[in-house]
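Note that one protein chain of the assembly has been removed; the remaining protein chains are unaltered in position.
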Amino acid sequence: MSAKIKSPWILHYNCGSCNGCDVEILACLGPKYDLERFGIINKGNPKQADIFVVTGPVTKRTRARLLRLYMQIPEPKVVVAVGTCACTGGPFRNMYNVENGVDRFIPVDVYIPGCTARPEAILKGIKKAIEIWKIKTKESIEVPVVIQKEFEETLSKMVLHGQTVDRRKIIHDLVNKYIKNNLEVTKCD
Amino acid sequence: MAWMLETIAILSPIIGGFIYGFERVVKARMQNRQGPPLLQPFYDFIKLVEKRAIQVHSFHSMMGLAFFFATWFTLAAFLCGPNILVGLFLHILALAFLIIGGFSVLSPYSVMGSLREIIHLMCVEPILILVAVGLFLVTGSWSVRDILSYSGLPILYLPLVFIAFVLIIPAILKKSPFDISEAHQEIIGGPEIEYSGFFYEAIYTAKWIEYVFVFAIVFLFTGVHWWLGLALSLLVFLFINALDNSTCRANFHQMIKFAWFVLLPLAALNIFVLALWRYVI
Amino acid sequence: MLKMFIESLKNLFSEPATLPGIGTEAPKGYRGLIVFNKEKCIFCTKCELVCPVDAIKFIYPEDGSRNLEFNYNPFLCIYCGECVRACPKDGALIQTNIVPEPGTQEDNPNEKWFEIERRAQESKKKWQIALAKKRQEALKKAKKQPPSDKKGSKK
Amino acid sequence: MYKNFEVIESSLEKIKEDIKNFYDPSKYHFITINAIDLGNGKVNIKWFFAKYEVMDKPIAFSVDATYEDTIPSIVDIIPSAWLSEAELADLFGLNIEGAKKGLFLEPDSPPAPLRRS
Partner (left out) sequence: MENKMIVPFGSQHITLLEPVRFIFETENEKIVNVDVDVGYVHRGIEKACQTKLNYKQVAYIIPRICGLCAMSHALAYITAVEKILEFDPPKKAKYLRVLVHELDRIHSHLFAMAHVAEAAGYENLVMHLFRDRELAMECLEILTGNRVQYDYGCIGGVNRDLTPEVEKILRKKLKKLEDRIHWFKDLYMNDYTLSLRWKGIGVISKEMAEKYNAAGPVARASGVRTDARAEFDALPYRDLGFEMIVYKDGDIYSRNLVRLDEIFVSLRIIWNILDGLPEGNYKEEVKGLPKGESVCRWEAPRGELFMHVRGDGKQILTRVRVKTPTFSNIPVLRELFVGANYADVPAIITSFDPCMSCTAR
């Protein structure tokens, strides 16, 4: 429906970027670029967001939070990686505490290059994301990249046994399991 | 005119949506930006229906729906019922649904928002009741229909009550300086934080109805002169938006102090003088 | 408070500061996309060496010639312009003021680039071997008949 | 070797006393602690101070140590040093008294990444 694309709400998460892109995203919300004229509000709440705007190359400590936030956003949703480091890791590629880009963990729909991305480019990227978002529906559930393999195995097993399949629940359980097994956040000080 | 109030009550979500949309445009323009289109609330509405709703638990979601229907019913009771006090008490009930819903989840922001919502209630409701009492003293009736057919101008008798009411409107509509229960920058929406999809939309729409509720009360202050009422509502609307745009958020101590020690005595004084004048002298 | 109140009402009746459409073009000196000009390049690979993020990779041909394939990843580049400054030939690498276009999943900036990096590394090794062979052959040739070659060239 | 700052050589035993005698909170500004890996398991640690409001060279206390040594903590003299100490303990794997590890590193990060092996 055409009305739907006029109201995308964004959630912004910084997984270890240099603040440059975050500042530019905020500048986009300012009067000069004014994202609100496209109906876009910055809702700092994943449960009410549609577009997940991620910046930064994903450091090791932000991984679990990134996955959690992604899981909390209800479908249909799109992910926009803003800035060079969110796309590929950029200047931080292959550093020891960095995971080289958002798409190692969650499926990314739009990559916005630039270091830092210009507000104009961010606007263009978000418009592109809205085009992709338009096609998606409530039922189009995407699987985080890290658990793709396990998900397919579990799904085929369940289908084999003739169980009823709730894809969302399976993904949720698998992500929780993955976070628990691999990414347990240390509590410091 | 006969079915006017009933029509407003039934169509209140749509009217409120337009008021909210208009407010967003005005707010944006006051901030020197272009702002969203006028129909933006309805676009949001359609989108939220199409979103998947993630429920925390069914009771919580039910409370969201209950809040919406109770608010709607409140407005209907207020406008069409025999007694505006019933409407005001139902208003408390409607907010109680929101508060209970907020308390029923584990999120600290939601719980904190609900606590703050109670403080809001404590500040707002006494003044609302004083408004009703004041209107009764002037017009001699508790019913909206009778107040609206009163030939004089109630605002001339109730200037301080009106000022108190206008200054507490930000607390009802959760606008700066008294948006502490929603406090987007502190607790990200407060009690509504855990709602999503269809259930968030219910809460979102209930807020529009509150706009109609508030401006209906403003409207009552002019009695039968409906064009004056419209002008007054527009003026109040502009004033509130400009106030929203020119203040930062107070904390809840300041709000209680302001409501109880400034606004409440102000309104009470007005009513006291009026009652003396009416019944003693 | 009062000042902002008046300013708000003033703004209500004045033109908003929002730019029309999607925004302005980048100004003249903006550091945008890097454009490569194959005709002018002398394949010194200085840009590849100097790039702090390895966003430029040359794939070497197998025959040991100097006809390299230029690869550039706009999703990895940080647009610092160091490659352009390092370039000895004018106009071989230019920094335009074009803002890079956002890509989608089809662009796949990661996997494609890994493939290119791998190929570049492999091809460089092969190329070095081929080059060494070529040089040896040339050397052999030169050793076999140095005088006649020189004479021939002189004639 | 040291281009634009003064260095006061000290030793592991003396360093705490030296800093205690030297440091005056109203006159000096504690900047940070830094370690430099010298190779072969040796490490050079420097405590940096600078004067308030005066254009003067920064002053550093320098100590040579090994990774096995226990390095005294100066938190009781300068309470804000805990962050610098925790960082060094984390990134260099130094044994600093009372410094907690895990400030920056995750369980699957390389241990003591700034060491040169």
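In this document, chain identifiers A, B, C and D correspond to the written order of the chains, with residue numbering beginning at 1 in each.
Heads up, the rule we're going with is that contacts are C-beta pairs under 8 Å (C-beta built on N, C-alpha and C of every residue); 3 or more make two chains touch, one makes a residue touch a chain.
Computed from a prediction, not measured in an experiment: that's the story for all the values here.
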Worksheet item: Any idea which chains on screen the missing one touches?
Response: A, B, C, D
Worksheet entry | Hidden partner chain, touching residue among A:98, A:112, A:129 or A:170 | A:98
Worksheet, complete the sentence: Of the candidates B:12, B:31 or B:270, the residue in contact with the absent chain is B:31
Worksheet item: Mind pulling the chain A residues that touch the left-out chain?
Response: 11, 13-24, 26-27, 29-32, 42, 44-46, 56-57, 59-62, 65, 69, 85, 90-92, 94-98, 115-116, 118-119, 187-189
Worksheet entry | Absent chain, residues of chain D that touch it | 1-5, 25-26, 29-32, 34, 36-37, 46, 48, 50-56, 58, 60, 78-80, 82-84, 91, 102-105, 113-114
Worksheet entry | Where the missing chain touches chain C, by residue | 1-4, 7-8, 17, 26-31, 50, 52-53, 78-82, 85
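The rule is short, and it goes like this: only the chains that are shown with their structure count from here on.
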Worksheet, complete the sentence: More Cb-Cb contact pairs, comparing A-C against A-D, go to A-C
Worksheet item: Can you give the whole-Å distance between the Cα centres of chain A and chain D?
Response: 40
Practice prompt. Indicate the whole-number Å distance between the mean C-alpha point of chain B and the mean C-alpha point of chain D.
Written response: 59
Worksheet item: Which chain C residues touch at least two other chains?
Response: 16-18
Worksheet item: Which residues does chain A have that touch at least 2 chains other than itself?
Response: 31, 34, 37
Item to complete: Please give the residue numbers of chain A that touch chain C in the complex, ascending.
Response: 31-34, 37, 84, 87-91, 93, 100-101, 103, 107-115, 118-121, 123-125, 127-128, 132
Response to the item:
chain A partner, complex, touching residues on chain B are 24, 28, 31-37, 40, 42-44, 46-47, 50-54, 184, 188-189, 193-197, 200
Fill in: Contact set on chain B toward chain C in their complex
26, 28-35, 238, 241-243, 245-247
